[in-house]
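The structure follows.
Left out: one protein chain. Kept in place: all the others.
Up next, chain A:
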Amino acid sequence: MSAAVEDQDNSKMRSVSVDLNNDSSLLIDIPDALCERDKVKFTVHTKTTINVFQKPEFSVPRQHEDFIWLHDTLVETEEYAGLIIPPVPPKPDFESPREKMHKLGEGESSMTKDEYMKMKQELEAEYLAVFKKTVQVHEVFLQRLSSHPVLSKDRNFHIFLEYDQDLSVRRKNAKEMFGGFFKNMVKSADEVIISGIKEVDDFFDQEKNFLTDYYNKIRDATAKAERMTRAHKNVADDYIHISSNLNDLSAEEAATLKMYLLKVVELFEKLRKVEARVASDEDLKLTELLRYYMRDIQAGKDLLYRRARALADFENSNKALDKARLKSKDVAIAEEQQQLCCQKFEKISESAKKELTSFKARRVVAFRKNLIEMAELEIKHAKSNVSLLQSCIDLFKNN
């Protein structure tokens, strides 16, 4: 199943991260994507004026795994230790609409043809929404990279954009992937050890506490928002069944009541479309916003972790230097090591401070934009609901 992503919808979708992709020297977007069974193939399109690229404009097909590879190579690059690496886009998840479609198929015999068609349409729309969301989140990932002064210059990033062969040869093989998993476990153990180190800098101390606490809260808020949105969608779907049942009922009725019922059927049809929009707008502006920043905050936490490890290394090198001086053995090497660690630590600290500050500003702006937009949409939908209902009521009362 292929779907071209419409641009007018795109501008609505591109809500989560406040817009990037303004620097015309490197413009990236995903204009097209194909869905084959479980795999999504994205078409990454680049327009650039930078000379390092071979052509000014080009497109390549990429899979989700390629994005993961790119993210992980950036994370593992020492030089970027002091930067917030944009969070990796999550795997496309078509599980929910697929399961619902399956259930619908099973229950087909218990509903009328009309009802079934409507439910199927709704599910197809849901499927499409998931699809668009995943395209958007992959696109935003690339755009974050392209608008970052340092990361946009990364060699692997350029390969990702330009290399017109299959990237899988460069991707992690199974062994490496396993290694990655193991590395995560070691990292958690490390984090525990490192959190014991005394923080000298107030700024980072505050940031650590803030980010840890905030992460937990935002993760909870994301989960609750998702449940709320899903319940909203259920209510909208119920209107379909009610509308269909009323229609069947009206067929049996005499003229006066029949007219009433048919009007109500029509009304419910319109209402449920509005309710479905309410649910999906809530999903995009609220749930997706929270979800994205949850991952972004995790990236921030990762940055703090890397800095903390550098600090630990620095302190260890200090201790080693003292020991060397005491023993008067290998002092020069120890001094050199200590210098390196110090430099690394200071570089990371300086860069981290900048990144974290701009991250906060970015977050505030994005929340503001999305919350206002969500409120305005809620008002708009409430208005349409009111006018639909009121005109129906007036019609009934005047009859």
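In this section, a residue touches a chain if its C-beta (ideal position, glycine included) is under 8 Å from a C-beta of that chain, and two chains touch if they have at least 3 such contacts; residues count from 1.
Note that contacts and distances are computed from a predicted model.
Engineer: For the chain omitted from this view, which of "Sorting nexin-2", "WD repeat domain 75", "DNA excision repair protein ERCC-8" or "Collectrin" is its UniProt protein name?
Structural biologist: Of "Sorting nexin-2", "WD repeat domain 75", "DNA excision repair protein ERCC-8" or "Collectrin", the absent chain's UniProt record names it "Sorting nexin-2".
Engineer: Using the touch definition up top, pick the residue from A:T43, A:N156 or A:N385 that touches the left-out chain.
Structural biologist: In the full complex, the listed residue that touches the missing chain is A:N385.
Engineer: Could you tell which one of A:L26, A:V140 or A:V264 touches the chain left off the display?
Structural biologist: Touches the omitted chain: A:V264.
Engineer: For a quick check of understanding: of A:E36, A:E78, A:D202 or A:E252, which residue touches the chain that isn't displayed?
Structural biologist: Selected residue, touching the omitted chain: A:E252.
Engineer: Since one chain has been left out of the picture, which residues of chain A touch it in the full complex?
Structural biologist: 7-8, 10-11, 14, 18-23, 29, 31, 147-149, 210, 213-214, 217-218, 220-221, 224-225, 227-228, 230-232, 234-235, 238-239, 241-242, 245-246, 248-249, 252, 254, 256-257, 260, 264, 267, 271, 358, 360-365, 367-368, 371-372, 375-376, 378-380, 382-383, 385-387, 389-390, 392-393, 396-397
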